[in-house]
Each structure stands twice: as C-alpha cells, then as structure tokens.
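To start, I am sharing the structure in question, which I have written as structure tokens.
One chain of protein is taken out of this complex; the other chains stay put.
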Amino acid sequence: MDKENIIEILHKYKSGSICEDEVLDYLKKFPYENLVFAKIDHHRALRWGFPEVIYCPGKTPDQVKEISLNITKKNFNLLATRASEEIYQTVKKAIPDAKFNEIGKTITCIKKERNKIKGKVIIVTAGTSDIPVATEALETGKMLGLDISIIIDIGVAGIHRVLDHKNLLDSASVIIVVAGMEGALASVVGGLVSSPVIAVPASIGYGASFEGLTPLLSMLNSCVPGIAVMNIDNGFGAAFLAFKILNTLNTIEKT
Amino acid sequence: MDKENIIEILHKYKSGSICEDEVLDYLKKFPYENLVFAKIDHHRALRWGFPEVIYCPGKTPDQVKEISLNITKKNFNLLATRASEEIYQTVKKAIPDAKFNEIGKTITCIKKERNKIKGKVIIVTAGTSDIPVATEALETGKMLGLDISIIIDIGVAGIHRVLDHKNLLDSASVIIVVAGMEGALASVVGGLVSSPVIAVPASIGYGASFEGLTPLLSMLNSCVPGIAVMNIDNGFGAAFLAFKILNTLNTIEKT
Amino acid sequence: MDKENIIEILHKYKSGSICEDEVLDYLKKFPYENLVFAKIDHHRALRWGFPEVIYCPGKTPDQVKEISLNITKKNFNLLATRASEEIYQTVKKAIPDAKFNEIGKTITCIKKERNKIKGKVIIVTAGTSDIPVATEALETGKMLGLDISIIIDIGVAGIHRVLDHKNLLDSASVIIVVAGMEGALASVVGGLVSSPVIAVPASIGYGASFEGLTPLLSMLNSCVPGIAVMNIDNGFGAAFLAFKILNTLNTIEKT
Amino acid sequence: MDKENIIEILHKYKSGSICEDEVLDYLKKFPYENLVFAKIDHHRALRWGFPEVIYCPGKTPDQVKEISLNITKKNFNLLATRASEEIYQTVKKAIPDAKFNEIGKTITCIKKERNKIKGKVIIVTAGTSDIPVATEALETGKMLGLDISIIIDIGVAGIHRVLDHKNLLDSASVIIVVAGMEGALASVVGGLVSSPVIAVPASIGYGASFEGLTPLLSMLNSCVPGIAVMNIDNGFGAAFLAFKILNTLNTIEKT
Amino acid sequence: MDKENIIEILHKYKSGSICEDEVLDYLKKFPYENLVFAKIDHHRALRWGFPEVIYCPGKTPDQVKEISLNITKKNFNLLATRASEEIYQTVKKAIPDAKFNEIGKTITCIKKERNKIKGKVIIVTAGTSDIPVATEALETGKMLGLDISIIIDIGVAGIHRVLDHKNLLDSASVIIVVAGMEGALASVVGGLVSSPVIAVPASIGYGASFEGLTPLLSMLNSCVPGIAVMNIDNGFGAAFLAFKILNTLNTIEKT
Amino acid sequence: MDKENIIEILHKYKSGSICEDEVLDYLKKFPYENLVFAKIDHHRALRWGFPEVIYCPGKTPDQVKEISLNITKKNFNLLATRASEEIYQTVKKAIPDAKFNEIGKTITCIKKERNKIKGKVIIVTAGTSDIPVATEALETGKMLGLDISIIIDIGVAGIHRVLDHKNLLDSASVIIVVAGMEGALASVVGGLVSSPVIAVPASIGYGASFEGLTPLLSMLNSCVPGIAVMNIDNGFGAAFLAFKILNTLNTIEKT
Amino acid sequence: MDKENIIEILHKYKSGSICEDEVLDYLKKFPYENLVFAKIDHHRALRWGFPEVIYCPGKTPDQVKEISLNITKKNFNLLATRASEEIYQTVKKAIPDAKFNEIGKTITCIKKERNKIKGKVIIVTAGTSDIPVATEALETGKMLGLDISIIIDIGVAGIHRVLDHKNLLDSASVIIVVAGMEGALASVVGGLVSSPVIAVPASIGYGASFEGLTPLLSMLNSCVPGIAVMNIDNGFGAAFLAFKILNTLNTIEKT
Partner (left out) sequence: MDKENIIEILHKYKSGSICEDEVLDYLKKFPYENLVFAKIDHHRALRWGFPEVIYCPGKTPDQVKEISLNITKKNFNLLATRASEEIYQTVKKAIPDAKFNEIGKTITCIKKERNKIKGKVIIVTAGTSDIPVATEALETGKMLGLDISIIIDIGVAGIHRVLDHKNLLDSASVIIVVAGMEGALASVVGGLVSSPVIAVPASIGYGASFEGLTPLLSMLNSCVPGIAVMNIDNGFGAAFLAFKILNTLNTIEKT
C-alpha cells in the first residue's frame, strides 16, 4: 500500500501533475519506517522463526490468547513464557495444538519448521530448584532452533561434580549457567571453559539471597572476565542471547 | 618432574619392585591437576595471547611491576587495567616499552604478535563521559586481537543520532554499548540490530544514578531479550566477552 | 457561622460592650483558616470538579462507601482509585450509578458536568502489561476534564513502533509514558517531542525490576532533561499533573 | 546536499535514466533522518535557544572547551552545568565572554537574544544549603528565557514562613521546590497552590538522608497528587521541565 | 526462698559452722540477679500494670494462649498485639473476658485497675489508612493508663486541616504522629508544637513507599529537631514511649 | 505595626468610615501568621533560649557568620553544629567571644543566661569512637539548659561495664545512648531502666555497618519497646528531644 | 570399574603391549575425580552419617521423595529441611518410618546409628517466635550426632534472663544464638562467654526488620569479635558449623 503511494507520487511527478518540491515535501513527511524498518522486522521475523515472544505476567488470559492467535494465524511459531495453567487453558481453546510445559511455564505451538542453528548449547544447573528456570531456557532454545541440552545438579559444594563434566562442557559453543544461592557455579564453570558463559541468577534460597539479588551481584562480580549476566530467573533471555551469539556466525562465515 | 615421577613409578612396577596396589595407591594421591589442568591453562594462554590480565586496584605499584615482569619475561603480552600514573611509572622503569593509555587507564606491552579474530566489534557510547570505560574496552579488545572500533556520543535523547549509524551497527558481529544515566541506549541499539549486544553501565550521572546502579538495573531489565550485562564501568569484561563470542565461532567453523 | 461570630464581635465592639484589646485577643485566637483556607479549598474544589480523590488501600469497604456518599451528596463527582471488586459492590449499594473500571480499578460517579480543559494529553504504554496503570491515568484524566487518549504497546525493542506515532505524539500538549522493564520509553519519547513528558514506572517485570524500582530509577536518570517522574504504578498522579499543567496555562492565557 | 541527492534521483527518474524500482530502492536505503529529524532538531534548537547543554562531570576541561566553542561558533547560547573552576578557566581562554556562576557551577555565554517565555516561575528552597541547586535552576531558567526568581529558606519546621509567601506562590505558573532533609516542603507547597510543582531533592543532610535518597523517596510519595519529581540535586532538569510546560502553551494558544 | 538461703548461710557463719571464706565463696556464685533484678522487674511490673506485652507474629495460637493465661492468672492486665482473629478465638476460650480490637489487632483483658498517668497524649493520623496503626497505639496507651485520644485524617496536602487543630495539639504533653506516604505530617506537626513528637511511619502507599521505608527515612531526616522515630507501623512502641516520657515525671517531681 | 493596622481598621469601623463587610474582607486577606505564629515563635525562642540552630554543612563560612551575627545581635544564644575550623575562624572574627568545641564541632556563644531544666540527662557511649557525636549532644544539651553529663565507653561486649553503672543510669530522667557497630547498647540500657531512652546510631564501623545504617536499623528494631531513634550521628537531635521531654514535664507540673 | 580399567592398563604396560607414553597419555585423560574425589566424598559421608541434606524449597514433592529414597536405600540417615506437610506426606508413602517435625519443618529418618560428637552445644533463642529456626538447628544437630539442647526466650530487654543462664552458657563448647528484632542477643551472649558463638538472624519482626536484614547486619557488626554469622533463618547451617567445629577438634586430639 505504502509502496503504491510512492509509486503514485512518482507517476504524478513524471507526468508533471506535481512538481519537484511537492515530491520532496511528501518524502519529508513520509512515514519512513514503513520503508525501512518494516523490512528489517520482516527479515528478522523470518530468520528468527517468530516475530514476538509473549511475556504473560500482567496480561489477562484473553489478551494472551488474542496475541497468540495473531501470531499463529500468520503461521509463525508461538512462544509464551511465564504462563499460568489458566492462561494455557484459554489459549488451548483457540489453538488446540498449543503445548504447555508445566515446569518451564511455556506455551509453544509449532507452525513451520524451526531453524537449525549450528553450535552446541549446554544449560548447567546448580540444583534441582533451578530446573524451572533452566527449562524455560531449554524450551526457548528449542523454539529458536538451538542444539540445546541440560546438565542438572552440578553444585560447587562438590566441585568434583563440575569437574566430572569438563569434557562435555568443553564441547559446547555456549554455556548457560543457572544458579541460586551464591551463584558461584558461573565463576567455576567460566574458569574451566573458553567459550562464552551466560549466567542466570535464580531466586530460590535463604533470606539473604533477597530473591535472587545475591547470585545476580555475584555473577556480575565474577572473577572470570566476560560472564554475560541475565536478569533474575530469566532463562528466556539466556537462550535468546545464546541464539544471537550463534546466529552472528552466519554473517561472519559469509565474509 | 612430575612426569619423571610417574615414569619412575612405572619402571619400578614393570621391574617388579613395587606391586599393582602400590601403583594404584600412588595414583590416587597424585596431584592430578599437574597432568590435566596445567596443559589446559598453557593451551589457553597460547591461544589468548596472555595468561593473566592485571587488575590494579588494591595492588601496590611494586606488586604490579613484579607480576608484569613475570608476564613479559615469558614473552607474553601485558595488559593491566585501572592503572594509576604512579603504577605506570613504576612498571615503566622495569619494562621500558610499556605503554600507558591515560584515558582508559591501561598499561600494555606487546611481546609477540597478537591474534587476529574474525568478526567486527563496535563500541557505542552514549556520551563523552563514557569514553574512559569505552577506551578500556577498546584497549582490551586490541590486545585480544579483535577488529574493534568506537562510535562516540550517540545518545537516546536524540534518537536520530542512533538511527544515523544503523548501517554501521548492522555491520558489526558484536556490539558493546557503554551508557550511564538511564542506560536506555542498550535497549535502543539492541532493538535495532540482530547481533549480540554487550551492555556496560557507566557510573557517571546525577545522584539517583547511585554510581551506576541505575543503568545496571536498566540494562538487566531491558525489554530487548538477551542483552549481556557487565559490571559497572567494566569495559575490560565487555571486550573479553566479545572475544569469547567471536573465538567460539572460530571453533564452530572448524567443525 | 464563623462569619456570624466575627460580626457579633464587631457589633459588641462598636456598641462598646467589649474594648479594642478584647477584639485583638479574639482575633489572635481566631481559627484563621476558616476565613482564609476554607475559601481557597472551596474555590479549588469548584474548579477541579471534586474535592478529594479516594485512595482505597488500607480503607475498609464501609469507609470508602461513607466517604463516597459524603462526596456525591454534595453533588461533587466521585473518583476512587485502587478499588477492589468488593469495595465497588459496597459503594454501589449506596450509590447505584457508580461505575467500576475493572482494569483501572477506579470507581467513578458523575454528578455534574466535568471541566473541559484545553490541550491534548496522550498516554503511551510500552506493553500490554502496563494497561492497568494507563487506564487509571485515563479514567482520572477524564474525570478531571482532560482531552485524553491512549496509544498501547509501543516498545523500545522495536523503535519503529515509536517512530510510527511521531506525528501523533507531536500533536499532544502533554504526554504520559507508562513503562515497566527498563523504562527506556520515557527517554525515547522525551527525545522525540518538545512537550512535557510525565513518566510512570510500572511494577511488572523480571526479578531485578524490583517491583518497579528499576524503571523508577531509569526515568529519574533520563538523559532527556526535564522528565517529570511519578511514583511506581501511579497513573492517577500522572493524570493529575497533566491536569495541573494544562490548567495553569489557562491562567496564563487570561493574563 | 542530501536534498540535492534526491533531486538528482528524481531528475534521473523523470528523464528515464533510472526506473521506478530503482527510485524505490534508493528511498528504502535513504538516510531518512536527514530528511526528517535534522529539521526537527534544527527547529528545536532555534526555538529553545541552544542545541545542547553540557553536563561537565566525566569530561576533561579540553572536551568541555571544544564542545563550547562548537556551540558558540554557531552563535548559539552556551550553558554548561556542574562545571569546576578549572573547567571554567579553560573555557574562558577560548571564549573570553563566558561567565561562571560559582554557586550554581554554571558556565554561560549569551550569543543571541534569549527567548521570552510567558508565565512566572518561582524557585522555593527549604534551607540555605539548597542554594547551589536552586541557583543551577535559576541560571538554566534564565538561559531558557523564563521569568524566574528564588525565595530562600522557607522551611517546614516553621510553617508560617511558608504561609507568609502564599500570595506570591499563588502568582506563579510553575513552582520549583528544592529541599533536602525529609523534603516535606514539596508536599506543603503542593498542598497550598494549584499550579504544577516540580520537586528537586537535595543531597545535604544527616547520614540517613543517604545523599538525597530520602527527600527523593519522600517527594515521589507525596500525599499531594501530581508532584513532578527530578533526580537528586538536578536543578537544571527542574528548570527545563518548567520551560517545557510553559512552552507547550504556545501550541495550545494557536489552536 | 533465695532470701532464706542467704539467711541460712549467715546463720551458719554466725554460729561458726562455716568460715568467712566460705561465705565469700558462696556470695560470688550467688545468682545475684535474684537479689537485684527480680526486685526491679517486680517493681516495674507493678508500676506498669503488666509484666510483658505479647507480640503475636511467629507464635502459634496455643503459645499466645499459654502466655496470656500465665499473665492473667497472676492478675496482671493482658495486652497482645498483632493478633489474628484465630489467635483471639483461641485465647477467648481460656480467658472469656478477653477483648479483641479488630482494627488495632489487640487482645486485652483488664484484671486490675489501670494506672492514671498525668499528661495528655494525642495521636494524629494523616489518613484513614493509618487508623489500624493509630488504634494499636490507642489501645496500648489505654492499657498503660494514658489519657490518650485520636485526631483522624489530618493530611499535609490540606495544611489548613492541621492548622485547624493547633490549639488542641498545643494542649498535648506528647503527640504521636502516624503517617504513611512521605510522612511529612511529622515535620509539620513538629514545627507547630513544642512538646515531644513521636513519629510512626505507616506501610500503606504506592510502590516507592517500599512498605513504609519512605516515611521512616523521611521522619528520621525531619528538619524539625528531636522527632522520636519508631519502627514501621509500630503504634505499640509509640504509646510505650509516650508512657515512659510521662512516667519519668514522677521521679522528677519527687526531687 | 500589624497590630496598629488592625487597630486602625477597628477605629475606622467604629467611627463608621468603613462598614462591616469591609472589615470582614480585610480580615480574610490579613496575613494571619503575623498575628498568630509570630507570637508563638517569639514565645518559643524566649523559652528555648535561641531562635534557630545553625546546621553548617552546605553553607559557606560567610553565610554561617551572617546568620550567627543576626542571632547574637538580638542577644540570643548561638549554637552552630557540624562546623569546620574554617567556619569557626570566620565566625570568630565577627563574634570574638564565640567558642569552638573541636570534638563536637559546635560553635557556641552565650549572650544571656541559659535555662535551667529540671531532670537529669545522661549520655552513654559504647566506644571512644562515639565521643564526637556524644559531645555534640552534650554541647547542645548545655545550651538548652539541661543538667547533662556523659558516661564513656560502656560496651555490650563487656556487659558488666553496663551493669556497673546501673544506679547512675537509674538516676537519670532521660538517657541518650550513642552507639555504632550493632548498636545493641540501646537495647541493653533500655532493658535496664524505666526512663525514656533516646538512641543515636553512630557511623563508625566495619564495612557492613554501611556508615551507620546497621545501628540505625538495629535501634529501630529494638526488642525494648519505645526506644526513640534519631538520625545517624545526630547528637544534636537527641539532646533536643531530651529537652522537649523534660520541658513538657514542667508544663504538666504547672497544671 | 575404573580401578579395573587402570589395572588393565598396567597389565598391558607390564606385558609390553603398550608403551610408557601410552600409559602417560591415558593417565592425563583419566577421570581423576573417580580416583580422588569419590574417595573423599565417601569418607566424608561415612564420617558425617549422611551424604546430602535436602533443601526442599523449589523442589516438587516427588523430587524430594526420589532423593530421599536414594539416600535411605543406601542406608544413610535422611535429613530434609524446609519441608511442607505435603512433601512429608509424599515422602512418608515411600519411607514409612520418616518423621516430621512440624515446627522445625524437618523430615528425618534414621537408618544407622548416629555419630557421638564430643562437646556440648546450646541453642539460645531471644523469643518464642524464634523457635522454628531453633528447632531446625536442633533437629539438624541431633542428626549430626551433637549433644545439643535449647534455652528458650532469653531476651536482651530483660538482661537478667541472660545472666541467669551464665553458668549453663559457660558449660557449652559452642553456642548458637537465634534472634530476630535487633539481634542484640548475639553480642550480649558473645560478651559473656569465651566459646565460639554462631549467630542466626531471624526474619520475624516489625517492618524495618526487613525480613531479617536488620539482625543479619547487626550480628555482622557485633562489637564482640569473632561472631560467626549465618544466613537469615538458617538454623540448619548453624548446627552444621557447630558440627564442623567440634569435629575438627577430634582431629586435633588425635594428633
């Protein structure tokens, strides 16, 4: 439509019905982003496999359902995070093949084949209590086309449990560490491998964890340089960064 | 030496002067890390170009000088961050070809050719006040072999200044955003590009910036998923993560 | 009554039944505010359309009902914020034509024609989750006589969504930005327009948003000078400030 | 220049040397902001009287000097805030008619007549210690063309000192309150007047003021609805908001 | 009993069956507090009318019941604060004449005539939401024998509402101010009167009140010197301090 | 003068040259505070011995000097707190008999006999490091006419040091406790005596004291009910509250 | 199995089918931790009586059940902390002789005789509200073989209650203090005894206790040197430290 508008203007100009200044005037006011950004966004959506991820808190079940329908109708893949059982039930009525991961609290629906992103991603969790966050990362990673898997319950208190997995950790291109308590696992893993480490502080812990503030600060202050820190419990963000890192590869390979 | 110890044990065993159980016993007590980790570290140092980066605060000039000599004597490249003029003068006496970057507060000394890491890294700063942190990142990046450069003074208050650089930003494989105040630049840049964004909160600002706490929290809460957040003013860490990201891609390419 | 008291004193004085000193003594003790402030308040209430807005938290349903009745009986317009369904049901029994906005949690009842305040006010929200706060602002604005409307879901992550609305934003005399997460929308909008921007941090977000503390700090530290910051989730206050701003302009016009 | 580029393209199109698709392609890549935003910025600068205000902390004296020269050479008025004596001396060498306000820490230089903005602005300070912040606001306001003045040392501890100025306060279109300690003055003044109140927390006070955090929180939580809160000690921002509020009037009057 | 022990020792000593050193030895080990402190405590309980006030949170209903019985059996007056309905029902079964104040959440039972403490105490509340805290103070004050009463809903936003009560406030020997939001009422009242003011921050308010942290800090930083600040919502403590202040009078009068 | 204005009005009214309505009109606009508050303030100043205490931080030496002169010229007693040596030297030039207490950082000058307030006040300090704060309280107390003295270095770590002074503590009508570290002394002293205890947190201590935040919180949470808490290091405020408490008792005695 | 692998290698070497270098190569890659750490862990488990303590928050009842079964099947003693009634019921179905302590929220099951650790441990609680935390410590201590007991309700407000127990406190080798409010009990007890004191802040208290932050900070800042501070409400950790302290003494005795 916008394209047609411009073409119309150009035709008028060529035919002489409007002058040069009128074209310039039109262009100044033209909603440039329709030309420039929409294309970028479209490009991004195609490459990423979904145009938007729905963050459920603060949204009503009906709002989530509407946005979900909007996405799946365009045959994009659906990913909603932090969904409640109630939200899922509402979405399911409209999109019967939507799936719910009860632990990771994600709703997904695959409408077209997902990407295949080169490079292995491993999620490491310090304790059983970190599994929900790790699962959110896992589900997100899968939707984004990552080759992603989890190693559960590698705590720093028994350092040999970490060392036991050194070879496996070395095989990963990106590592996501989910840890509550003091979050030291990020430093220990970061010190063992040379690949980038994404650290996700978890909110489970005793009082002075302050709902994840302690591992957040701990990870930001890691003595291992270059740990990428996420928001508290943000498994989704961690998987997304892993995706962006591996995705960047394509660009470089082309050069 | 350790290797010789083991060989000696093996010889004794083969010659029958010690029995199987004695070998097992010896192996259980053997300082394993000499076998395993030393090799890993050596490998890492060779690949990265320097075995350790010196963080100067809390160290005396003499301590920094000693560690620096230790590094340069082994013909490794030297990088010391947060160095004062006084520390530099002390180091310079021992290592005359050491260089000081007054703005970035880094001491460097190149003893062997640096790596060449594929992929472009761009540092974006929100204001002139962020230049010291950006310079620390720049100097670190150069020592790590990155193809790295800076765009100065792109503030969110004039969004067109950011948009003006969109093509340049798109050309980067990794982007480092240094921003104080409310740190919104990380989100705006992150929303424009598809490559990974590393955000460094800067400590300059009015009172309620709380010496960088505000942009730190802001970046951790970015509505753009997957921003990698660093500690306040930690330009060094940002460059290091950029290095790890691009370094990991090389690994994948090989496979 | 008070007026009658004074008149009585004056008559006594004129008639000589009390002396000058007795009048002075009386005046010193006289509750001056009945003379001075009551008038001011009355004036303010008339001009604003309601004498008090009821903030419901910490009040019992019956207390809210009583205050509401007190207001509507005097034919003032009623506005109660942060009302629960239970409070509304209690109020409704006493004031059958009271309306409840379930999303904005406001109870309103129009008893007399509302003001018409010149100047357009636009509320911009960063995400669907911010709608409740934006709705509180909308409902408040309407009761205060503002020409007020909402633009929903303009996030910084897709900067073009903001730019798309530039002309509309330019048409506003006052803009209210409601944003959670990192609150960067306030800066981006503030950088695009020249009218005053009122920023309301929203409490929805991941852990390190600390229930709205992050966007609050972010907005206070905006690199755009002169952003007016409100308390967390305080849509009511934002609309009130917009009202005061536009109201003050009318005063100037008269001069 | 950009304009010429477009005209050239249009001529080529009209002459048939390039086709419709080539024009479209060109437009998509065209740096839109040169068309749209540059104009806006220019317009804004002309209307506001200066294109940028220099915030000195974190900048070297030479950097401030360079930016200052850049501004004054274009005959824009200069305003630099939080300047040290040393910075001023450096600027003065390059711009001999630059003025320094020692209390407000502002450097100013008037190159063209300032605006005249209709509407009175009054700055109210709680104590002598708040004068530096109030002076920053005063100097900024003057540069922006405001009719602005100060009332010093009106503390809540002696409420009559506030009440004494009620008539004067009522005459203002916008009031700026600078207060440290508990910042209660913002609420008291806000409760007395109907014009918008801009509150600036000051950092002077006993330990538990936490360098201005207490009055900041206090002002954000004012029981008077619609107080516009600024960052700690940010007198500049307060004057800027006052300017934006009064400036918006022009727009409305035109309608 | 203890007294008898000592007497026995003394008799033995006088009769020569134990020597001087044995008496000294006994005295060194003697539980001195039985001599000294028990008397003090007894004295205090008699004068105050109850030996202990029960703070219910963290205690089971049965625990509260047991402690209550323990107190009432000795014919002391009972005061339990922060009691739930459930706790009250449990206590009531054991102590049928126990009373529950639903708003103040206090359980009381009068077993003997309460003290009569000279001097008037007035509780001032900023808003209806502060009534529960004020009621806790009122109930506590009554149990302690204070001549205590409440003035409700005197907010700073309408300063005349405070001034209206100046004469009444002047008549008080001690004033307790309960205020949430920004807590400015403590300063305003403190500036009007010369008697000691006890300030109690209340936890009701918008997000950045941080559950009472804001008025707490505000009251600690009051520009009125010598405000006595209590913990958040601690109406009990405020009444207790008022009691201690007026109680001290007896001592002085005697001198 | 104001009084004369009123009298003039009354005379005019009596003589019939103005009517009743004109008197009423005049009274409404009359600056009431001149009638009411000025008297109160005057009364307060006379009773308290000085009209204002100068808090020096944020004031220039000249500003302090000017305010000081203003006070001493009216023959009021002078008290300035937190004064630097430099400020004192400036004040001394104008007021040669001004005294400086180097430890308490107070400037005083006695122009008329100070009050004699009945009731003993004792300041207790936990350690030698608390002496500056205690001295500020002592100097303030003396200026206010208190019978005030100090007990130094009574720490909780050696509880017998506290118990040793029990009789002395019992003899006080008001006790001021100055303590840093964990501030436990306030609770221990508060548990031993029945008179009101005023607690002043001190800022000296290890890192996690957070410059006095820890003893501040500790004192607010004391298990002893009714501790009156002051701002960090606010010895002045503590003495002022002691004064208010004892002053109010005198009022009661009169009744 | 691993052992067999090594033996096989050694046999091959002795028989000459592999050379010295091949053995070295094998050893470098050998999963060292199987040799070294497994033994350590086994040793530790045997000595401590259980290999792992289950922290229940964030785990599903089924997860706790599975881990519990895993432990009891190996005939280790079971200890799970922070268990809900629901978790207990799930565990009980699988392990019928599991016991639940409702106050301390611990699940225990004794499969083999517990250790007997020399040295008395006493838990001291400041108030009835601290009993749950103290009970967690008690239950943990018993499982670890400590000679451990509780003294309830020794508050600092009545210092004689502490002094009354001095002899008992002196008899302990390690003392655990559980205290909420201002946590002063840790300092008072620490000042009375010479044995190590372990302090556990409790989360019950008024608003400004900030859920245990106040006693935590208070204990960290104790004026008594060498108080060992635990996380908020962490009774388990306190008992564990007491165990480690007494356990280490046994080691020394052996030497």
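Order of writing sets the labels: A, B, C, D, E, F and G. Residues in every chain begin at 1.
In this text, a residue touches a chain if its C-beta (ideal position, glycine included) is under 8 Å from a C-beta of that chain, and two chains touch if they have at least 3 such contacts.
As the structure is a computational prediction, the values presented were derived from the model and not from experiment.
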item: Among F:Val121, F:Met143, F:Leu163 or F:Ile232, residue touching the chain not depicted; value: F:Leu163
item: Hidden partner chain, touching residue among B:Gly183, B:Pro196 or B:Gly212; value: B:Gly212
item: Which of B:Thr72, B:Ser173, B:Ser203 or B:Asn247 contacts the chain that the document leaves out; value: B:Ser203
item: Where the missing chain touches subunit E, by residue; value: 3, 6-7, 10, 13-14, 20, 23-24, 27-28, 32, 35-36, 39
item: Chain not shown, touching residues in subunit B; value: 31-34, 36-38, 40-41, 55, 57-59, 63, 67, 201, 203, 211-213, 216, 231-234, 237
item: On subunit A, residues whose C-beta touches the chain left out of the figure; value: 126-127, 155-159, 163, 181-184, 187-188, 190-192, 205-206, 208-210, 213-215, 217-225
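By our rule, only the chains that are shown with their structure count from here on.
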item: Listed pair (C-E, A-D or C-D) duplicating the A-B contact set, over half by residue number; value: C-D
item: Whole-Å separation of chain centres (CA-atom averages), subunit B against subunit F; value: 55
item: Set of subunit F residues in contact with two or more other chains; value: 32, 36, 213, 216, 220-221, 225, 231, 237
